[in-house]
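Heads up, this is only part of the complex; the chains shown haven't been moved.
We just call them A, B and C in the order they show up, numbering each chain from 1.
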Amino acid sequence: MRPHRLFPSEAELETLFDELSNAGRWGAEDELGTLNYISPAKRVAAASLVRTGKALSIARDLDTKQSSNNPSPVRHTMCYQAHEPIGAVDELALGTHGFALTHLDAIAHVYRGRDVYNGRKAADVANPGGLTCCDILAQKDGIFTRGVLLNIAAVRGVPWMGPDQGVYAADLEAAEKLQRIRVGTGDAIFVYTGLQKREAVEGPENLGQRIGIMPDAIRWMHQREISVYSGDCVDAFPNPYGPRYSIYFHAIALAAMGLILLDIPALEPLVELCVDLQRSDFLLAMAPLRIKGGTGSPVNPIAIF
Amino acid sequence: MRPHRLFPSEAELETLFDELSNAGRWGAEDELGTLNYISPAKRVAAASLVRTGKALSIARDLDTKQSSNNPSPVRHTMCYQAHEPIGAVDELALGTHGFALTHLDAIAHVYRGRDVYNGRKAADVANPGGLTCCDILAQKDGIFTRGVLLNIAAVRGVPWMGPDQGVYAADLEAAEKLQRIRVGTGDAIFVYTGLQKREAVEGPENLGQRIGIMPDAIRWMHQREISVYSGDCVDAFPNPYGPRYSIYFHAIALAAMGLILLDIPALEPLVELCVDLQRSDFLLAMAPLRIKGGTGSPVNPIAIF
Amino acid sequence: MRPHRLFPSEAELETLFDELSNAGRWGAEDELGTLNYISPAKRVAAASLVRTGKALSIARDLDTKQSSNNPSPVRHTMCYQAHEPIGAVDELALGTHGFALTHLDAIAHVYRGRDVYNGRKAADVANPGGLTCCDILAQKDGIFTRGVLLNIAAVRGVPWMGPDQGVYAADLEAAEKLQRIRVGTGDAIFVYTGLQKREAVEGPENLGQRIGIMPDAIRWMHQREISVYSGDCVDAFPNPYGPRYSIYFHAIALAAMGLILLDIPALEPLVELCVDLQRSDFLLAMAPLRIKGGTGSPVNPIAIF
């Protein structure tokens, strides 16, 4: 594979980590990270985006099928109630992360080395009973803000981008230009590279060969003060980094910026609806389950247009 | 205990079931029930209720403590990643109903005898792999509508109502009058009787001695065309009915009306915020997990004012 | 497929059920069924079979891979203990039956219609909290008796028998003759038809096309007063019976006889060792987990020669 991606050195990432750090920005006790960008006024403005009343889920179905990208599938059990039941109840067992589940990350989900967001240390934050801070419960009042789709596949003029590609700051700006929109403070962005279209043709993404967000795009997200990153690409693989930055985007987003990550969204229907309505922005409403100490939560984000 | 509650006969409930039935109203294939009352225009109107930008969760924390009201508590497990982990992940096991979890019911969650909403039969709808229709996945695009708090404790002039009480249509109308608000088509109502205040003083609710919604209040909900019922009371216990109507409110709401039920909300902070803001209505945004075949889903509903 | 199997009519099964019933045989309260055949003297005699001291597991590994025969695989989770752990712990989630797990059935696991062993009724025995009697806990003191391998594939002179075959009483007696052994009161028998050899060549058994124990062989088991049936074949499929006898062997063994069933054993290593040692009998030692109300239990039976 030709070198399609140019990675900065790990030393440069160390510098970037410090540059993008929001430690202390919202106080020593802060556990909200970039959700602080979503002010009450931002919520009011976001609500005003609801003009057609069309609502759309951007989650995948919980996946009970085992696969290379879903080694420990969701377990769904229908329960016995009575010999002549008057209703039906069930149970779920599931992991809160992975490559099959649409989920929100708690800010303390990923470390940089042993560093957790806002000057905390992993050994203090993680214990067998759960995270002691920066857990998913910190996000309990939900995320209600403007969502913006950025279609990088369209920028590149392809139905989908290959696994050896990267998304750069220039791509994000090109998408803004093409779509005549500008990402601003408190927005949640959804970066689309056509992954699910690619998987429909080429099969499940090889987890060792993944298209990814490039480091300069992380700086762009910091400068634009986005509240949430979502997209069909996250960390690029392979990459040249050791364990400290092996998942460099998660490490810098979560541990430096406190940037909320919404992993594994279902973007195809969103892209289609944006095309239909000739819009790129919408109201995003979602909330994690209230899991005290939780490292993440399955979620069903709704886009309302 | 004096007879505080007057229940109609089971024969009268049979008549009420037929009277309130929405079978066929939205087509033979309908699985949305009263969510059909939430039109796109209703969503637009609901969004316009966001005036202060204040957001509030109305869910309880997932409860990992065992109790008489939570016999099978949520299991939360932190997972091993590596001897020197770069992050934290976890797993959940939980039932989707019960008296401890804030959850949405699938329409086929409760039957009337063997009858399921819209002319279906339980034996066809429930199988070991899940519900074949009227499952929680039918609600995947979420619920985004006007929420209205109806404070019945305030109507009665008490901090909380006792376990031998019932909520009648007249109570709901008295609350409307007191609060100067009117419930209309597509609204989600939240009926408050002060249960959590009572439990704080008297201990966990005895599941055999429960305050409840009275049958004439169900008719009122039908007439007002509400989309969602939520509240700190549901079926009254004890009641005089056999298995066909032992949980008569669930049976009529789900199996006749297709009325969506949001069980076990956390109403105390909502009541406080409504008092603070001198409002009774708000935007309600929530969405179930996308569980194909699921009988319900844990959910974290957000009220935005 | 040619009619390789001759099934008696369902009416004949009704008669057989009554003929083989052990209801009342060991008292109205009995929950042990054919384990009553294992007397203390039988245990002493069984222990004397230990002559070489060779021990062998006859269980399969718990199976975490999903397949047509294992739709809801075992979930095995390694748990987080500390940032610098001093050990490793884990969790399991599993179903106690199915076609992938070596397990013991509780006597009340299968009904004949609504009839459970010893005159009980399913609606009384099964409740959401578990079985109220004839549960797996009844077998808590374990099974310690003589095991006898009966190699039906050898009787037929084939490496494995096809899915359209049945095992008849005559096969069992032919195996006794060939192996110069006689099955007696309290023995546990292991019937071998070469299934795992077949699966290694032809792939996983089609659950709708299964080799099975024929009804006359069940009568033979009753007459011989065996305590436990195990084998690589159970109920034949397809068969001509309605729901009352759709799994006729389970229904008659459990609900009429109280015959303990050890499902899904791993017989290949046992067959090999029997050949090596030129023996057909051995000491069998196993015990279910003590699951109050349980319908079955994973188990790891040990054969000691």
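Following the convention adopted for this analysis, contacts are C-beta pairs under 8 Å (C-beta built on N, C-alpha and C of every residue); 3 or more make two chains touch, one makes a residue touch a chain.
Keep in mind that this is a model prediction, so the values were computed, not measured.
The complete homomeric complex described by this structure file contains 4 copies, of which 3 appear in the displayed model.
Heads up, the rule we're going with is that only the chains that are shown with their structure count from here on.
Chain contacts in this assembly form a complete graph, since each chain touches every other chain.
Over half of the residue numbers found at the chain B and chain C interface occur in both copies, marking it as a same-residue contact. Mean C-alpha position of chain A lies 30 Å from that of chain B. A separation of 49 Å divides the Cα centre of chain A from that of chain C.
Here the CA centre of chain B is 46 Å from the CA centre of chain C. Counting partner chains per residue, chain B shows two or more touched chains at residues 78-79, 84-85, 88, 90-91, 93. Put simply, chain B touches chain A in their complex at residues 39-44, 46-48, 50-57, 59-62, 64, 75-76, 78-79, 84-97, 102, 106, 108-111, 113, 122, 125-131, 137, 140-142, 144, 243-244, 246-247, 250-251, 283, 285-296, 298-302, 304. Across the interface of their complex, chain C is touched by residues 77-81, 83-85, 88, 90-91, 93 of chain B.
For chain A in complex with chain C, the touching residues are 65-66, 72-73, 75, 77, 79-84, 93, 114, 122-123, 126-128.
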